[in-house]
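Every protein chain but one is kept in place in this view of the complex.
Up next is chain A:
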Amino acid sequence: MTTDVHRLTVVTEETGFTRFRRRFGSVIAHTLLVIASIIMLYPLLWMLSASFRPTDEIFNSGLWPSEFSLDAYFRGWKGLKVSFGTFFLNSFIISILSIAGNVFACSLAAFAFARLEFKGRKFWFAMMLGTLMLPYQVTLIPQYVLFLNLGWVNSFLPLVVPKFLASDAFFIFLMVQFFRGIPKELDEAAMMDGCSPWRIYWKVMLPLSQPVLATAAIFTFIWTWDDFFGPLIYLNDMRQYTVTLGLRTFVDSTAESDWGGLFAMSVLSLVPVFLFFLFFQRLLIEGIATTGMKR
């Protein structure tokens, strides 16, 4: 809208020279952007193409493999002592549980902050925002000791349970912002009709908040899927490894001899995130633009 208005006024006073300058400028801009796009995408495309090449050709330059081969995928999938299938399954289990935890626990807290009246609300809200800035290293060691004493180390629990305790304050913040945008009349009307807060949360707020819940779910998935530090610390048994740990072990043990398998599994590990990017790009970009997420 606004850009159209802008262009209109420019057109009315445009002389031949300014028109030339504008066209020339836009050609230059497109050229720059296309070059930048190629540079940005080249590493990804290169890895994709390397994963389809026969072993002896992996390091040949050029993007197009002379013949397509899925060998690297089969070799990589067999993985180390444990198949990559197990790693993928583990990553999926942890990610799905994390989504459930984050969406449920964070929306509960966000509903309280956005809609319920209680003493100390502002104080606790400020506390919650304060945890956003906290470097995780500060809580890392006592948390590890705690989970060790609970006997949770070497299980998925330390990675999943915190999510059910709304430990990702970022999503609370995101949801509070969204809930505040929902007209208050809706829940006031429901309150008049004698709805309990729980019913308002469950029957009024959540159904109206699907976009923000979806955004939270998608980002939780991507962050959990990519998480390396948590699994690195808490998972020691290879049968419980996530994809990220599997890749790391692959790098350390066999990389020099089997780059193909490593690249193939790397590509495969990016596929779920890429699919989310493909199908939910608008949600992701809006989520970032409105709240300024870190990535």
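Note that a residue touches a chain if its C-beta (ideal position, glycine included) is under 8 Å from a C-beta of that chain, and two chains touch if they have at least 3 such contacts; residues count from 1.
By definition in this document, contacts and distances are computed from a predicted model.
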| item | value |
| --- | --- |
| Listed names "Response regulator", "Succinate dehydrogenase", "Sugar ABC transporter permease" or "histidine kinase", with the criterion being the UniProt name of the chain not displayed | "Sugar ABC transporter permease" |
| Contact partner of the left-out chain, one of A:Ala109, A:Leu174, A:Val204 or A:Ala217 | A:Ala109 |
| Contact with the hidden chain (one of A:Phe20, A:Phe74 or A:Tyr136) | A:Tyr136 |
| Contact footprint on chain A, counting only the chain that is left out | 2-3, 5-7, 9-10, 25-26, 29-30, 32-33, 36-37, 40-44, 46-47, 59, 61, 105, 108-109, 111-113, 116-119, 121, 124, 127-128, 131, 133-146, 148, 162, 164-167, 172, 196-199, 201, 222, 225-226, 228-229, 232-233, 243-244, 247-248, 251-252, 259, 262-263, 265-267, 269-270, 273-274, 277, 281, 284-285, 288-290, 292-295 |
